[in-house]
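Below is one structure; the comments refer to it alone.
Just one protein chain is left out here, and the rest sit where they should.
Per-chain residue numbering starts at 1, and chain names A, B and C are given in the order in which the chains are listed.
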Amino acid sequence: MKYGLIGMNGRMGREIRTLFTEAKHEMVLGLDKGEEFILEKPEVLIDFSLPGGLEKTCSIIAKYHCPLVTGVTGYNDDRLSQIKLLSKKTGVVQAYNFSTGIQLLLKITELLKNHLPDWDVEITETHHRFKKDKPSGTAKMLGGLFNNEAPVHSLRLGNVVGDHTVHFGGLGEVLSISHKALSRRTFAEGVLKSAEFILTKSNGYYSFSEVLFK
Amino acid sequence: MKYGLIGMNGRMGREIRTLFTEAKHEMVLGLDKGEEFILEKPEVLIDFSLPGGLEKTCSIIAKYHCPLVTGVTGYNDDRLSQIKLLSKKTGVVQAYNFSTGIQLLLKITELLKNHLPDWDVEITETHHRFKKDKPSGTAKMLGGLFNNEAPVHSLRLGNVVGDHTVHFGGLGEVLSISHKALSRRTFAEGVLKSAEFILTKSNGYYSFSEVLFK
Amino acid sequence: MKYGLIGMNGRMGREIRTLFTEAKHEMVLGLDKGEEFILEKPEVLIDFSLPGGLEKTCSIIAKYHCPLVTGVTGYNDDRLSQIKLLSKKTGVVQAYNFSTGIQLLLKITELLKNHLPDWDVEITETHHRFKKDKPSGTAKMLGGLFNNEAPVHSLRLGNVVGDHTVHFGGLGEVLSISHKALSRRTFAEGVLKSAEFILTKSNGYYSFSEVLFK
Partner (left out) sequence: MKYGLIGMNGRMGREIRTLFTEAKHEMVLGLDKGEEFILEKPEVLIDFSLPGGLEKTCSIIAKYHCPLVTGVTGYNDDRLSQIKLLSKKTGVVQAYNFSTGIQLLLKITELLKNHLPDWDVEITETHHRFKKDKPSGTAKMLGGLFNNEAPVHSLRLGNVVGDHTVHFGGLGEVLSISHKALSRRTFAEGVLKSAEFILTKSNGYYSFSEVLFK
């Protein structure tokens, strides 16, 4: 496919380019701070930039009528509405985490929550010492499944890419489900899956969970 | 409820009696090697004895027309057919493991298998040094979900009650689901749930998974 | 041996009695709320009561000139001095945790701390939902090795007896050491080791670590 990439020089941007190149996809539009090129019309636009760039993203989509895969975090309500509006006219996949394993972790946590209503729940996450937010966005999503009533423990250890565990404890047994990210590549693979998915839709708003499980 | 218990002096028999007494249920029929008493008609019969006792179990059910919860292991095909036949006339719950957590472990393993067809799978189980079989019955059930093609590793460590983990490994991430039994009480709780369930059925054959999830 | 036991009806008291009886030791003096008996002079006195009972303990030792193994927690400085004073005249083993594994966990944590000065450290502990203190006494001891500068995470899950893990994270690797208590029996075994040890000493103050490693 021919794709456009906003935020092409960020950590995720570079990871996406590496994987997409391996898969023989061609970057025909690229954008980042002080850099911009357009070779031809992209079939799909991928956005891993910052919230402030949404107007630019919308104008590119208006011009080329292509669908969007966005992993931008930190949009306010206004901008989230703008994205929903966009999805009336073109296909949009929006997610904060493009890992298949994390989506399954969320799905299983939901399943266990429903079957084990009176068990204790604890959430732990471990990341590298350079991570600035605490708890991680994924831990917040997991906590959200329990109305933020499950304790979340954040460990910061060396250079760990990212581990998340949800522990369920009953009086006679303990069940726990753990996810370990080994590299950022796993997220780029989710972006690729999403791009392939959204190419088949004419419009509509989709989560990454819908990309995987529908 | 008024219940009968075959194998009342075994390890599981004693655990069941303790829990059922706490829950105000009354043992009205008891049977074990060289011991037998019948106070009145049981509403449900629980069997944790040995395969050879099946005829006796059937004759009690024929006499009192009560449903059966059986955790006997090691039946041959003939005896398994006999139990299926019995379930035409009365309700039967049959299982080798009455832990809620293990049933959920099986369910989640199935779900992950379907979503992660090209990931590697490894199964580990840890039990006390006195355990005679290797791998454990539960590990065999887990392995059965993968046509016994997933490696099973059996650790024997001190006095560990029973741990099982299924590991799924992809190129960018690892997902694992672990179950730890803390005490045999958890199995007695599953027997109680099964007894309560089968009291509401006039006949039919049920697995413990159906008791929990239907 | 002939032993005395203060706090004989508490959870630890009963565990000690069971193990000591199995090992053919004879309780000749017993004390608890509203209960007291003395059959003959004890060779060693074991105290698992409350801080307020120290005077009574001292008076028994004064009378019978026997050594002391004490697991009482919560003494203030005055009472701690009193115990030190007592050890001038008779042998005393004092500890808050009589598990061999926990002593090794402490020893190894100290060793790793010295070899990995610039690694991150995180401590996690998991106990049953009924535990009142947070973090556990053992987690506090572990934290103390790092001047309380290592984060401690306390999980409360179902009926878990007690797990402690110390995680060390460097930029290229992670080392972690975990201890899981399977039953309270392990503590009673440490008390027995301490009683056998102190029988061979005429006086002096000993930690459980000295019982094990000297």
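We adopt the following convention: contacts are C-beta pairs under 8 Å (C-beta built on N, C-alpha and C of every residue); 3 or more make two chains touch, one makes a residue touch a chain.
These numbers were taken from a predicted model, which means no experiment stands behind them.
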Next item on the list: Going by the touch rule at the top, give the shown chains the omitted chain contacts.
Entry: A, B, C
Check: Looking at A:N9, A:Q82, A:N159 or A:S207, which residue reaches the missing chain?
Finding: A:N159
Margin query: Going by the contact rule already stated, which one of C:M1, C:I38, C:C58 or C:I108 would touch the omitted chain in the full complex?
Written below: C:I108
Margin query: Considering the whole complex, not just the chains shown, which residues of chain B touch the missing one?
Written below: 119-120, 122, 124, 126, 129, 151, 153, 155-160, 167-174
Notebook entry, point to check: What residues on chain C make contact with the chain left out of this view?
Noted result: 99-101, 104-105, 107-108, 111-112, 115-116, 170-183, 185-187, 189, 212-213
Next item on the list: Name, in rising order, the residues on chain A that touch the hidden chain in the full complex.
Entry: 158-161, 182-183
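Rule of thumb we're sticking to: only the chains that are shown with their structure count from here on.
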Checklist line | Reference chain C; chain at largest CA-centroid distance | finding: A
Item checked: Contacts with 2+ other chains: residues of chain C -> 158-160
